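All protein chains but one are shown at their positions in the complex.
Letters A, B and C mark the chains in the order given here, with residues in each chain numbered from 1 onward.
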Amino acid sequence: MKLKGIQMTANQSSEMIDLKLDRKDFVSDQEVRWCPGCGDYSILAQMQKMVPNLGVPRENFVFISGIGCSSRFPYYMNTYGFHSIHGRAPAVATGVKLANPDLKVFVVTGDGDGLSIGGNHLIHAIRRNVDLNIILFNNRIYGLTKGQFSPTSEMGKKTKSTPYGSIDNPINPLCVAIAAEATFVARAIDIDTKHLGETLERAANHRGTSFVEVYQNCNIFNDGAFNDFTERTKRADQVLYLEDGKPMRFGKDLEKGIAIQGFSPEVVEIGENYSIEDLLIHNESLSEPTLAYLLTRLHFPEFPVPVGVFRNVEKPEYSDLCRDQIHAAQEKEGKGNLEKLLNSGDTWTVS
Amino acid sequence: MKLKGIQMTANQSSEMIDLKLDRKDFVSDQEVRWCPGCGDYSILAQMQKMVPNLGVPRENFVFISGIGCSSRFPYYMNTYGFHSIHGRAPAVATGVKLANPDLKVFVVTGDGDGLSIGGNHLIHAIRRNVDLNIILFNNRIYGLTKGQFSPTSEMGKKTKSTPYGSIDNPINPLCVAIAAEATFVARAIDIDTKHLGETLERAANHRGTSFVEVYQNCNIFNDGAFNDFTERTKRADQVLYLEDGKPMRFGKDLEKGIAIQGFSPEVVEIGENYSIEDLLIHNESLSEPTLAYLLTRLHFPEFPVPVGVFRNVEKPEYSDLCRDQIHAAQEKEGKGNLEKLLNSGDTWTVS
Amino acid sequence: MSTETELSTPTMETQKPTVEIQSAVIRFAGDSGDGMQLTGTQFTNTTAVFGNDISTLPDFPAEIRAPAGSLPGVSGFQINFGSQEIRTPGDRPDVLVAMNPAALKVNLADLVEGGTVIVNEDSFQASNLDKAGYESNPLDDGSLEGYRVIRIPLTTLTLNAIKDTGLDRKQGQRCKNFFALGVVYWMYDRPLDHTLNWIQSKFGRNPAVLEANTAALKHGFNYAETTEIFTTHYSIRKASLAPGKYRNLTGNQAIALGAVTAMEKSGRELFYGSYPITPASEILQELSRYKKFGVKTFQAEDEIAAIGAALGASFAGGIGLTGTSGPGVALKGEFIGLAVMTELPLVIVNIQRGGPSTGLPTKTEQSDLFQAIYGRNGECPVPVIAACSPGDCFWSVLEAFRIAMKYMTPVMLLSDGYLANGSEPWRIPSLEDLPDLSFPNATDQDTFQPYARDEKTLSRPWAIPGTPGLEHRIGGLEKQHLTGNVSYDPQNHDNMVRLRAKKVAGIAQDIPPTEIYGDPEGDALIVGWGGTRGAITSATEQLRAKGLAVSSIHIRHINPLPPDLTDIFSRFKKVFVAEINLGQLWTYLRATLLLDSISINQVRGKPFMIQEIMKKVEEQL
Partner (left out) sequence: MSTETELSTPTMETQKPTVEIQSAVIRFAGDSGDGMQLTGTQFTNTTAVFGNDISTLPDFPAEIRAPAGSLPGVSGFQINFGSQEIRTPGDRPDVLVAMNPAALKVNLADLVEGGTVIVNEDSFQASNLDKAGYESNPLDDGSLEGYRVIRIPLTTLTLNAIKDTGLDRKQGQRCKNFFALGVVYWMYDRPLDHTLNWIQSKFGRNPAVLEANTAALKHGFNYAETTEIFTTHYSIRKASLAPGKYRNLTGNQAIALGAVTAMEKSGRELFYGSYPITPASEILQELSRYKKFGVKTFQAEDEIAAIGAALGASFAGGIGLTGTSGPGVALKGEFIGLAVMTELPLVIVNIQRGGPSTGLPTKTEQSDLFQAIYGRNGECPVPVIAACSPGDCFWSVLEAFRIAMKYMTPVMLLSDGYLANGSEPWRIPSLEDLPDLSFPNATDQDTFQPYARDEKTLSRPWAIPGTPGLEHRIGGLEKQHLTGNVSYDPQNHDNMVRLRAKKVAGIAQDIPPTEIYGDPEGDALIVGWGGTRGAITSATEQLRAKGLAVSSIHIRHINPLPPDLTDIFSRFKKVFVAEINLGQLWTYLRATLLLDSISINQVRGKPFMIQEIMKKVEEQL
């Protein structure tokens, strides 16, 4: 099969046009119903701020979600929206995108919605590289059902359903996305708003599936889950901001960095023993994802938590392939003619 | 939570005892109903030959499968068996193992059963590290339903359901298993029987989830899918047999090997420019799976196809953890007393 | 108890006059953050231990926490308590405690005429009134005429009460529910010690909070005693419940207790596979606490895996249980079919909620009956039973396991959101009163055939992995009679389909005669199932008190139905079927018994009001 390169789509070419949309055009008339202090608010705000930059007319946005606190997101976006059923948003979104490839489709999901009941749909959407922007709100807990452990909860965690501590090994969403051949993978933090907004925008501009994990605080059932590195004062030392083509540095004065020994990454101090040249250079667009994979394995507190874009490569997009195949068939065979079709095969006439 | 180390279980200690079982003890009275020439036969034969070596009494074996040609496997093993429903064998098996941790539980699945409808259960069984031996028969096609493409079928493949060629990016089963934090991951080939038997045995002896992908020829709907490297004459040059602690060499005279440049593996000739010392050394038991991950990314024909054990590490096993938690509670709180339980809470007496 | 407090514990000998009444209905309502569920539970437990009969109805929003002060954020808890048999949480409250304007707005319409409203006056400022959609202050604009309105500046008083504890304003405010509870305790002459003990055990490690809550409660009580607002308080005698030891139980707690009991009485290990979902999650949460009993709980990746693992556990010799609500059952259908084909014991609990689809997840409904009876592919008979009160959930889960094991079959047990969260006093059975649970255990290698059947029950033997010589294979393809081998034989299929149907139909032999409330014949029979029993029985009682020849029955075994129904129906001129759906049991009774009856139904996410049922019956008599 011939795979055509990525095409300029209606969306992309319209980026040039200023649609004069701004944030409030994307605020719906529905009262926001998350708990006061929930990290979801910040993600919503960044999204509403970011989408006008995409040059896409408002009527072409569709937000699709499953079930969970996070999945109420579509109600608050003044766009088309579909609050579907638990875990299945990627499937619904795939249908939407295939049916109308000109739509800009977002999927909003949670760690339970996307990785527990919905893990398989997530993987399959990613491997097909459907042009969806998947945002996974990871609060490491089931919020809506009031506090059971999720697939990202730490082992040993005491929750409503594990009073003696969870015995389930957590799953790493980015590892799973990469294993599913993701073309765009990123991570952001709810309260690091500027970086979050930028990351969402980069994801939105990727054609193909983009997968963004956002660490999101659930202040009711899992308060402070990420505080150790997300608090403003700790970020410089505990968070590694990935930048394409740049050496991996962090620390208040960028005095630390990540170097590699064989396959083992290590934290080094720049100075006597190590210079900037010894550090790993980030490269988002390696065709093989091994580096991105390795970065997902940097676990706190041994390592700073990497955020930003881990991987960003171009590959044929699913709805494009689907459309191209139809066009190719039509070019080769002519457009379908119903009368002919009905009359095809072995026919005979009775008079 | 304290996680206890791996315990000697009934199974493991009984390895010492010779149960005097042999292959025919494991042949059931059911006529085998695969197509003549199907790769499944060979896997069955190796399994029947291997299980007597495990030192496990026959009545403690349980084979569980989903639906597919491969999933008819349990009928042919003279053990306990459960031919369940499509994609769900890992869930059933998890229940079996938790209910009775002394059972030796195998899961037999196909590329459709295990990676399409059942992908999520597979991942979750693996991440929990339930002591299951999962054998995925990968024939890159839906056999039982007569020839539609599967999640491992190549892009562009023409099948019954894709007369114009598939537009779905295939998924790599081993990548997915590793992303799901697998503790044992291996690959074997149906017709390389000795290696297959050894691999199955090593998998069976691992406590925790072991995941083995077997390349299996479906001579009816996808004949020769693996011939390019599995044929006897081609194997030496096209297959890389992984051996723990050994450099990665292949070729008729082991004249070739795998070296690494940054994160990019390459095939090198041993001789003028490269010596054996320059080759990658295989290490199954690295705690971080990056090397194993990299090996799964060696794609034919640029690289030889790696087979053998990719990863093999020890981690607490799920049914052990579950049992330990119960024992710990009983030790601390005393065994449950029903009368006390019924009478607990605020009570009052009416007379 | 904290020794630092200088308040004296109020005694029950108060100075104001006491009026004795038979029962009362109180509803506590406030913002989700106001602790109304806790307040209600405290009142309930105090009242239960005091010895009244009770019935409760918590009612909370679908959002975790809707915006403070908003209408969707209102959380409520209603309790009906009395000296005589109490069967429902009460049609309408006599007393409404409204912690903010939104709570007043949402709940006022339910209050009985002339009822009492206790409001937190402090919260009736502009912003809250606005959020509740009030254009003027209802406390002042005359809209509460016709009610007895008791305005208490709860926030201010609470802050006063706790000022010495060191809590700041924000923390201190949180104690206002205890202040309100103290007031209501005084009104109904309840002792404080149960709640004081609870505060002690809950906040023992946090002295400031402990002291503050204690102070708020006592101040509330004293405030009511001291101020002029209240002139009388009410006393309600102990109910004359059957002798025995009691505790208060919600339906979901009862299911958990029943399941542990089934495990102990059968000697088989309990395995609970589940995936959290409202209103079933508490079963998982309860059972996960019973580790010392050896209960294994498994929070699966989804409902399919949950039932799959439970079925696997049953195959391996445990007793598999899986619980969920309607959308979860929708996912379990395929596995239920496998359980039917493999004839393994398994109990599926459905805590019904408002549907279709996600529907009204925190509200109650009885609309999954069709799904329970019919919702699978193929001829796939599954016994269905329904619990009819919170405490009955205990007995129902035992009955479900009894059937599952005796007949080697999956069993569907229906409960609902109202039973699950509602509570009632439950008489604790003695161990000897509990049934033993037996099952057809396969042991004999020589005669073993996986699909041979017991003559009486038609159940196949349970041959448990690990047993030497009984190795066998089962699965979802049609089974050959006796051998259990896969069989495509047409006649065998027809036989097996009928055998499975016959086995389930045969369970009817175990069903005891249907109890009739009222006379065995008359003008009208009201038929119910599930959580409506209390309302139906009360309606029947009151209709009879009016001299009407009305009786009622309640169906617990839905598939198969009790064998005596046709006979009973024939003795009444009219039959009414009351349920919270569009008439599912009504339809099913038409289908199975050709019964021509009248459907009484509503689908408002709420239990029936007694009056509703009475009215519908009276209209047609």
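In this section, a contact is a pair of C-beta atoms (placed from the backbone, for glycine too) under 8 Å apart; a residue touches a chain by one contact, two chains touch by 3 or more.
None of the values given here were measured: they were computed from a predicted structure.
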Visible chains in contact with the missing one: A, B, C
Residue in contact with the excluded chain [from A:233, A:261, A:287 or A:349]: A:349
Contact partner of the left-out chain, one of B:51, B:64 or B:117: B:117
Touching the absent chain when the full complex is considered, from B:44, B:64, B:85 or B:135: B:85
Sites on subunit A contacted by the missing partner chain, in the whole complex: 28, 30, 57-60, 62-64, 67, 74-75, 77-85, 88, 90-100, 102-103, 120-121, 124, 322, 325-326, 328-330, 333-336, 338-339, 341-351
Missing-chain contacts mapped onto subunit B: 31-36, 67, 69, 72, 85-87, 116-117, 119, 142-146, 148-149, 151, 160-164, 168, 220
Footprint left on subunit C by the chain that the document does not show: 61-62, 72, 325-327, 329-331, 333-334, 337-338, 340-342, 352, 354-361, 363, 365, 367-368, 370-371, 373-380, 475-478, 488, 490-491, 493-494, 497-498, 500-501, 581-582, 587-588, 590-592, 594, 596, 602-606
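Following the convention adopted for this analysis, only the chains that are shown with their structure count from here on.
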Highest-count interface - the chain pair sharing the most C-beta contacts: B-C
Between subunit A and subunit B, centroid-to-centroid distance (C-alpha), Å: 30
Distance between chain centroids, defined by C-alpha means - subunit B, subunit C (Å): 44
Residues within subunit B bordering two or more other chains: 120, 124, 322, 325, 328-329
Residues of subunit C whose C-beta touches two or more other chains: 291, 301-302
